[in-house]
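Working notes, structure below.
All protein chains but one are shown in place.
Going by the order they are written in, the chains are A, B and C; count residues from 1 in each one.
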Amino acid sequence: MGVREITVRINGKTYAGRAEVRKTLADFIREDCGLTGTHLGCEHGVCGACTILMNGDAVRSCLLFAVQAEGADLMTVEGLADGDQLHPIQQAYWDHHALQCGFCTPGFLMTTQAFLREHPHPTEREIREALAGNLCRCTGYQNIVKAVAAAAEMLAAGRSGAPGGAAGDDGVASEDRA
Amino acid sequence: MKLEGTNSLPAPVETVWKTINDPEALRRCTPGLKELKEVGPDTYQATLQIGVAAVKGTYAGTLAITDKRAPAHYKISLDGSGGAGFMKGEGIVDLEPHGDGTLLKWAGDIQIGGLIAGVGQRMLGGIGKMLIGQFFKCLEDYVGGGT
Amino acid sequence: MSPHVGARITRNEDPALLRGRGLFVDDVRLPGMVCAAVLRSPHAHARINRIDARRALAVPGVLAVFTHADLGELGGPLPKLIPHPALTYHKTQEPLASTVARFVGEPVAFVVAEDRYLAEDALDLIAVDYTPLPVVESLQEAAVPGAPLVHADMPNNVCAHYTQRVGDVERSFARAAHRFRERLVIDRGTSSPLETRGVVASWQPQTRQLDIWDSTQAPIPIRNGLAAMFHLPQAGVRVVAPDVGGGFGCKVMMFYPEEILVPMAALRLARPVKWIEDRREHFVATNQEREQIHEAEIAVDDDGLILGVRTTFLYDAGAYCPYGIIVPIVAGTTLPGPYRIAHYHCEFRAIFTNKTPVSPYRGAGRPHGVFVMERLLDRAAGELGLDRAEIRRRNLIQPNEFPYDVGVIYQDNAPLQYDSGDYPRCLSRAADMIDYARWGARQQANRAAGRYLGLGIACYVEGTGIGPYEGSRVNVEPSGKVFVATGVGTQGQGHMTVFAQIVADVLGVDPRDVSVRTGDTTAFGWGTGTFASRAGVVAGTAVSLAAEAVREKTRLVAASLLEARPDEIELEHGRAFVRGAPARSLLLGEVAAASNPLRFTMPRDWEGPGLEATRYFAPPRGTFSNGVHACIVEVDPETGMLRVRRYVVVHDCGRVLNPLILDGQIHGGVAQGLGGAVWEKLVYDAQGQPLATTFMDYLLPTSEEVPPLEVGHEETPTPLNPLGVKGAGEAGVIPVAAAVAQAVEDALQPFGVHITEMPLSPNRVRQLVAEARRSL
Partner (left out) sequence: MKPAVFEYFSPQTVEEAVALLGEYGDDAKVLAGGQSLVPLMNMRLARPPVVVDINRIESLAYIRDEDGGLRFGALTRQRAAERSPLVAARCPLLRDALRLVGHVQIRNRGTIGGSIAHADPAAELTAVLAALDGEVTARGPQGDRVISARELFVTYLTTSLEPRELLVEARFPAPPQGAGWSWMEVARRHGDFALAGVGTVLVLRRGTIADARIGLIGVGPTPVRAAEAERGLIGQPPSEALWEAAAEAVRDAVSPDGDIHASAEYRRHVAGVLAQRALRESLSRVQEAA
């Protein structure tokens, strides 16, 4: 049976393992590397819970075989925080109650990370489009959209907010929203 | 999934009747047929590999022809199961003289179940229609080639 | 006034989840663990003649294949929950079907292998010989005499027939100036939490201890049931619902087959066993909801005052009814809503079909009841030329009419009585928020520009916070940190925070210093589960009562240490001090340490060591939240595409514990409601084959579909619990279909489109427009 040695870098650390060629990258990250923050919600590339960064791009780790990531540089949710200090995106999600059950959250965080690097000053429209490849069943997305906007501001200001601060008020929309 | 159609074949009714009862014609024209073994009068054990591109399922089952009224009418039934689910089809075939040739009218009902039904619904209807179309087109050629 | 309860406090549970350090069932890894997979029936109805697993067992790494024949006494029908006198055929499935499979997805064999890949390889190699049996898929057809039978030992497919009557409906209708009748259809959907179901079981023969991790909303009943089935003491079974990735009702079954099969395999193989449902399985093997067909009628006078309402409806139970008839009872008892209805007739038949069983999904019948009532009011308003908001206003129960007896028996078997509320206030606030008064002009201006916009406004009352009871233990440790345990697990509702807020206020500590454990039977072993919008109300009150008991104990101990009277002791900022003499104070942790000395004798009125107390709360009956939703929808009549432009919620769930979390609950509910109104539909073909078993075909709304949501809170406290709180978990979803239907109808008013069904696909909207055009 096709078993390969696989070496990847995840969050700056090298992981080496042996896996069948049919093993998905998501399963390899979770089972062989022990990084269970990356979640599987559908295994057919729709829900986005397994989103990670591969060489900087947001990708579905359920739609890659581990063997394809040989030599790649990966980032998972575990790589966001700097020690005890949450990443500004994580902080913004916390401040704005952008998660409930937390299962989809790692995927959203990784999507947000890639998105804000490309769009440091996004509009609400851009945020909503960028998040549309991730499903959340708890939040109705409202607070996630707010968190991404807030994270953009925090990152732009080059600081991270006070932990556990109070959240802002609800935005009020108009029916003329494009 | 109910499907129907009409094909015009360039041969007299009797020739067409013979063809559509000929195991060799069935063997050649049934899409994806891997194996057809006669196990009784008008009853065959069939193995089919059906699908498109990488999406193919292997089904093992029975093909039978019943309700025969030569040379104008029969019922053909097919059922099979495999890893991707199961399929069950029934078709009524009627032959009518049409000028020098024959009008072949068919009406079928295909049930597809299991994995493929739940996942492939977007294209299943179209693909089913296409495969049946291929079957009768092939018969048309077969009859055409035979005359 | 309390500083923490009522504040927008961010959640205690978030940092771990944000770092990817949660523990979901699939994250549990144990030495020697093996994986399971389930072989499921591909037929909606079939006799099982023979199962041949020899080829599967020959695969290296495949440990076992279990079929019904291997289950022994575990093979019998699963427990029957919530019996009811009207439920004449309470059918439940076997963990593995013995002779007949009755829906696509029903478990037939259970494979255990070294990993999930191998287990799925083995599934491919199990040969099952089926004889297909006649299938009945459609609810309407299943109810007709002579339909194929789902259960051969029944005379028909009716498992329950139940009628409730208030007043004299026949007379009220006979005397009414106007009667309007509608046939209203709501189709099937599913809760689809992002985490599917999953179970891990581990058996330690040396200690005879069975440990279970289960993505369930009800770990304690699971523990109790497993102990009985496996003949183990309850103390020998631990069930943990760790982080649960959403539930919304579908994870509150006791039991799903896998919840028995996984522990069974772990016991027999003496290896830890993991089973994680995959998404495709979830679409067939996890309970579904929503399908009902109502024949409803309203009688009104010339002023639009309701004289009577009646509905006769069919409820699709699926192939089995483990959860009884809770959903149709809730639908029928939610229907009257905030309106004065003196005469009401509600009758339903629960029908078996060859489809996945039904149990409550967020709303649990409430959206149906509201859809029917609101559609009837819209019809009456339209026919009488009355304004939609006005007809509602005229019929609302007034604030001085509480407690208000609706006259029917609710799901908790108690007479349904509304405890409190201000319905007119909610309606007028929602109307203000959506700028109802100027709607006509705005709509006209848009129409002139070729845009079809419609407004919908719908009211509801939601039964929440039902019994029987919940409990909690609160304990202050010598570190000064407070530990709270309760039986109700969390699936994202924020229990770790809201319960901490309650305790923080009572004990004068920071909510971040209060650590809450839920969903672990060793931490707290009494309780029922998280469902019916009850955790905050019932467990929240228990937490509050336990914290108060700890406070009194703290006062007692601190008083003796500080040489003061207990009633002079106050608690604040993590300290106990003498009122008026803050210098005479102790850290809470010091009091805790002193309450559990290693030597000395205890005082005479001592009631046990430590600053710890356990309390229970059993509400006398449910408490009723209410609200109004309003939305603006744009419809493209050529393509049938809908776009929700604005969505407004005014909601009253009594005293608000944490507005941040409450808003989140509302947002998520509305999104699910919109899903059910527009995108989500579990389509089956006539042979009972489910055609939407992926996220490509079952369409959860995304951030592009869900509009920005505007939420306003009213607070009418309930007299039924000391906190004054009502439930909120399901509120967001309840009136969405009703509001959207009205808005679409309003938008397409120039075409004369009439909406009587949910969900509304673009294809269907377009079809309705085309039909209406033809009939013009």
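By our rule, a residue touches a chain if its C-beta (ideal position, glycine included) is under 8 Å from a C-beta of that chain, and two chains touch if they have at least 3 such contacts.
Keep in mind that what you see is a predicted model, and the values were worked out from it rather than measured.
Peer 1: Give the labels of the shown chains that the missing chain contacts, considering the complete complex.
Peer 2: A, B, C
Peer 1: Would you mind spotting which of C:E106, C:E195 or C:D278 touches the chain that isn't drawn?
Peer 2: Reading the full complex, the residue touching the unseen chain is C:D278.
Peer 1: One chain isn't shown here. Among C:D70, C:D121, C:E182 or C:E295, which residue touches it?
Peer 2: C:D121
Peer 1: Which of these, B:C29, B:I127 or B:V143, touches the one chain of the complex that we don't see?
Peer 2: B:I127
Peer 1: What residue numbers in chain A mark contact with the hidden partner chain?
Peer 2: 1-2, 4, 20-22, 24, 27, 43-45, 48, 51, 57-60, 62-65, 67-68, 111, 114-115, 129-130, 132-133
Peer 1: Could you list which residues of chain C touch the chain missing from the display?
Peer 2: 116-117, 120-121, 124, 278-280, 638-641, 679, 681, 683, 691-692, 694, 696-697, 699, 701-702, 704-705, 761-763, 766-767
Peer 1: Would you write out the residues of chain B that touch the absent chain, in ascending order?
Peer 2: Interface with the chain not displayed, on the chain B side: 52-57, 83-84, 115-116, 119-123, 125-127, 129-130.
What we mean here is this: only the chains that are shown with their structure count from here on.
Peer 1: What are the two chains with the top count of C-beta contact pairs?
Peer 2: A-C
Peer 1: Would you give the residues of chain B that are in contact with at least 2 other chains, written as numbers and ranges?
Peer 2: Residues: none.
Peer 1: For a test of understanding, state which residues of chain C touch chain A in their complex under the given definition.
Peer 2: By the definition above, chain C touches chain A via 7-11, 13-15, 17-22, 24, 26-27, 29, 117, 191-196, 243-246, 248, 278-279, 442, 453, 491-494, 512, 632, 634, 645-646, 660-661, 663-664, 667-672, 694-696, 700, 702-704, 706-711, 732.
Peer 1: Residues of chain C touching chain B in their complex?
Peer 2: Its residues touching chain B are 42-44, 104, 124, 130, 132, 280, 283-284, 683, 685, 687, 689-694, 696-697.
Peer 1: Would you pull the chain A residues touching chain C in the complex into a rising list?
Peer 2: 20, 22-23, 30-31, 34-44, 46-47, 49, 76-78, 80-81, 86, 90, 93-95, 97, 99-106, 109, 127-129, 131-145, 164-167, 170-177
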